[in-house]
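The structure that follows is given in the form of structure tokens.
All protein chains but one are shown in place.
Moving on, here comes chain A:
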Amino acid sequence: MVDRIADPWGPRTPYGPGERWPVRVDTFLADGHTEADVQRWVPSASILHSNGDAMDIAVADDRIVGVRGRAGDRINHGRVDPKDLYGWQANHSPDRLRRPLVREGDRLVETDWDTAMGRIVARSKELLDGPGGWGHFGFYTSGQLFLEEYYTLGVIGKAGIGTPHMDGNTRLCTATAAAALKASFGTDGQPGSYTDVDHCDAIALWGHNVAETQTVLWMRMLDRRRGPNPPAMLAIDPRATPVAREADVHLALRNGTNQALLNGLLREVIHRGWYDEAYVREHTLGFEELCRVVDDYPVAKVAEICDLRAADIERAAELLGRSERLLSTVLQGFYQSNQATAASCQVNNLHLIRGMLGRPGAGLYQMNGQPTAQNNRECGADGDLPGLRNWANEEHIAELARLWNVEVDKIPHWAPPTHAMQIFRYAEQGSIKLLWISATNPAVSLPDLARIRRILANPELFVVVQDLFLTETAELADVVLPAATWGEKTGTFTSVDRTVHISDKAVEPPGEARPDLDIFLDYARRMDFRDSDGGPLITWTGPEEVFEAWKECSRGRPCDYTAITYDRLRTGGIQWPCTDEHPDGTERLYTDGVFNTDPDYCESYGHDLATGAELLPGEYRAKQPGGRAFLHAAPYQPSPEVPSGEFPLLLTTGRTVYQFHTRTKTGRASQLVHAAPESWVEVNPADADRLGVAEGDLLRIESPRGVVRARARVCGVRPGVVFLPFHYGYWDAADGAAPGDGRHDRAANELTITAWDPVSKQPIFKVAAVRLVKEADSGGRPSPAPTVGGSAPPEGSGIPATVGGPAAEAPSRGE
């Protein structure tokens, strides 16, 4: 038995390069159940992070009693993340929404589905009536719905209503991954495979605390590190995360300076001749310009900008430059920071100029933050078009119009899609009048929360919230629709490395809660959306029909699903593209060095990285990419907000291994709650000394936007930087602060700045200027920060270790 709270990564199963990663099956069954009690195992995959780990849901007496990792799955080989081991218990939480709610004055009251949907439809029809009616609708989704739900909503929004105002929480977690992939390689789609961990000789983690965000991927890396001929490891992170502590080289750079560092590293790689001249010549465009730009970033200058030691930068360059099979992973430290797309493109550049793509071990993951983010990008319920099509390519729009049998100009292709922050701006200004939020919680997750609450609470804005619980966002809604969740509905979703899994319905949802797909289909039926021939726009009745329709939409595109079926998925995950020619799926993209940059095929004609200016089709064609990838170059520019005399510190926000997003689920599973019950603030010992702050002291963290209170963990974050986890909102605030009114001093996003990357439009959560004020002594109690992960205290601190005890014991069974 393993206490997977005390040890989130479980026992090691070391292996060597080129060997198969050993199986280790993790199981957790609650309430004393044993495998003998389980009446059926229902196939599914993780919905509490983006790794896509396959597992089976254990059902006894029509109730979920636990989960078990699937031994034969290509992603996890049986392992399960602690959030998945315990998080499913939230399904049974007594405060699940069981009936729809509608607003009566300042209260939400229970009602029936007809009344709730009737209100939404009446308001929708009123708003649609008249020119520009489409522009009153905004849809804000999630990274946790299923493929079928995104595609259905995408068709409703783009062909039923005709609004460009569709985006999701994916904008906060994964928009830069998509933007960087499109910019460099022509379309979205991860080049690599998780099996690259098995073959690589170096791993570089760019702003990616994989140990806490995708624990199973980290287990795989650790198992390589403990085996023969382990890969070297480089970590780029201002915090002393488990990844940074494991790495051979850790660059704790100043927040917001990623682009300067990458320019310096690329310069070193080029100057020292560690690039693949033939690959550059045959498969890339823009090498001369890249050389010109990075030449301005000698190591000494970069060391100054990033506040690093020159020798460490040189060691990092050597680790990257001398590797033969380099694996890179990129996440929020880049995506949610200054110059997000530019810096992420530089990681692509590193792999392009070294020819480190398309073969075992030479891999690149532009990671996703959320479990089904990839599907939102593919299916077009966000700012992308279904099938990774190009907004500016008229033939792509015509394909969709034919597929859906609607007029071309019904599909809002004449303006760029509206990104999340702009949707909220239009709602603030009153031109968006109906905002439908599904499966996410912007009242805790968006920047500058005081503003977001003001927007959502405005009586002129009709807010629909579809969720499992009465979240901070749902509290402000006009109509709340109770949704079924993972285990209570059927659908598919796709991991970072393009592996599609099915998640089957295991049990009935509580009360009158309905699958999100059923809610969207019901809306489409009640709205009576029609196609060009007067027939119903949407004729699907269930998930498998939608999946079959989606396959047609994906045909011939990079994310081709045409040879995948529900039946095949029930025997295991399959990587797209999966076609008649490649019926078993495709492990790696770009194995031949031919990229998706053909003008008729690409997903974007490109942007200027500094301003986000769109480039025109003619300019793109003139580059004659001919299947070559683009090397994009950009000088470093300081972040929109830098420390000042008044706000001398930099705030970065992030995650703990025990919680997901705004804790809607993980905050309702007792093992995870006990492990990380309350927010905290990480302070470097030098800053703590200077400010007279000790472990456990209550601090006030102030930015130009707001104030947060949290207890100090003095630990390994870099000097001048403080860290807050962003998970903690108000629904379970200990002092009873009400979500609607009352004090708002717990959520990290009270402090963050409303600013975003010019290309990906991803908000900048990692760079806000703040100051600290001590409010009270610790009284001898340490802060509630876990001792596991980035918040681990220094050795010998005497702080009691985070443990789960008997309630968290779970077997891990090796081969």
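In this section, a residue touches a chain if its C-beta (ideal position, glycine included) is under 8 Å from a C-beta of that chain, and two chains touch if they have at least 3 such contacts; residues count from 1.
Criterion: contacts and distances are computed from a predicted model.
Choosing from "Branched-chain amino acid transport system permease protein", "Ferritin-like metal-binding protein YciE", "Methyl-viologen-reducing hydrogenase subunit delta" or "UDP-glucose 6-dehydrogenase", the protein name stored in UniProt for the chain missing from the display reads "Ferritin-like metal-binding protein YciE". Within the complete assembly, A:D608 is the residue of A:D608, A:D689, A:D777 or A:E815 that touches the hidden chain. In the complete assembly, the contact with the undisplayed chain comes from A:T418, out of A:S337, A:T418 or A:T802. The omitted chain makes contact with just one of the residues A:W88, A:Y297 or A:Y426: A:Y426. The chain not shown here touches chain A at positions 131-132, 134-136, 164, 414-416, 418, 421-422, 425-426, 428-431, 608, 610-616, 637, 640, 753-756, 758.
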